[in-house]
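All protein chains but one are shown at their positions in the complex.
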C-alpha cells in the first residue's frame, strides 16, 4: 500500500535545519507495522540528510564544513550568473542527496535515538521548498 | 506491484550526463497513480545523482569540483594500479551514490522543474554502464 502527499516548508535561512516533525505532521504512520518512509526534495540547491537531532552546534558545523569544502567563487566555476551561492548549492545538494528513506516499525519511524531529518538549505534566499512524502507498507 | 528491468547505457565520456529520458524509455509509468522509481548503477566507478537539467555548465562544474576535492594521484592512495582515474572514481561513486529514488505521481516522475537524473561517469574509459530500474506502485 502506498500513501503519498506533498508538503511545502516555510522558508528557512541558509544552513541545516531539523524537519522530522514537519514530515510526521503530514503523514499518518500510526497503523503501519512495517514499512518505509521516503522523503524527496524537488529542488537542486537544497538537500535532505539524516544526522544528530540534539545539539545545534552540529548543524552549525555542517554549514561551516560544506562552505569550506564546497566553496563559493571557485575559479573554475562557469555557472556563476545566479550568484556566488548557486553553484555550491548544486554541489552540496548532490553530495548530501535529494532524498532519505527510513524504516517504519510498529507505527514509528525506526530512527536511532539521536537521528533526525535535516533540510540542507544551501541558498541565501531559497524560499519555500517542496517535499514529496511517500509511505509504503 | 513491482516492475523491474535492466538497461545498458551507451558509453559516455568522463563527466556528468543527463540520462532521465534513457530511463523513462525503458519503463512504463503511464498507469501509475502513486509510486516510486528506483534506479541503481551496477558499478563502483560511476554514480547516479539528481541535479540541474538545463544549463550544461552545471555539469561541467560538477566535473571540475569533484576532480579538485577527490583528486587523482593523492600521495596516500595505495590502490593505484588500475590508473590514476580509478581510485578517485571509487570515491566519487560513494560520495555521490549508487542509486536514486524518485516519487511517481499521476503517471509522471514527480521531479522539480529543474531536476534531472545525472550519470556520473568517473573513469576515462568507463565503457557501457548497466542500470537496474525498479518501479513499485
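Chains: A and B, in written order; residue numbering restarts at 1 for each.
Please note the rule applied: a residue touches a chain if its C-beta (ideal position, glycine included) is under 8 Å from a C-beta of that chain, and two chains touch if they have at least 3 such contacts.
From a predicted model like this one, the values you see are computed outputs, not experimental measurements.
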| item | value |
| --- | --- |
| Per the touch definition above, residue among A:18, A:58 or A:74 touching the missing chain | A:58 |
| Identified contact with the non-displayed chain, of A:15, A:97 or A:126 | A:97 |
| Footprint left on subunit A by the chain that the document does not show | 34-36, 49-52, 55, 57-58, 60-62, 64-65, 68-69, 95-97, 100-103, 105, 110-112, 114-115, 118, 136-137 |
| Touching residues on subunit B - with respect to the absent chain | 2-4, 38, 40-44, 69-70, 74, 76-79, 87, 90-91, 93-95, 97-99, 101, 130, 132, 134, 136 |
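Assume only the chains that are shown with their structure count from here on.
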| item | value |
| --- | --- |
| Where subunit A and subunit B are represented by their mean Cα positions, the distance between them in whole Å | 20 |
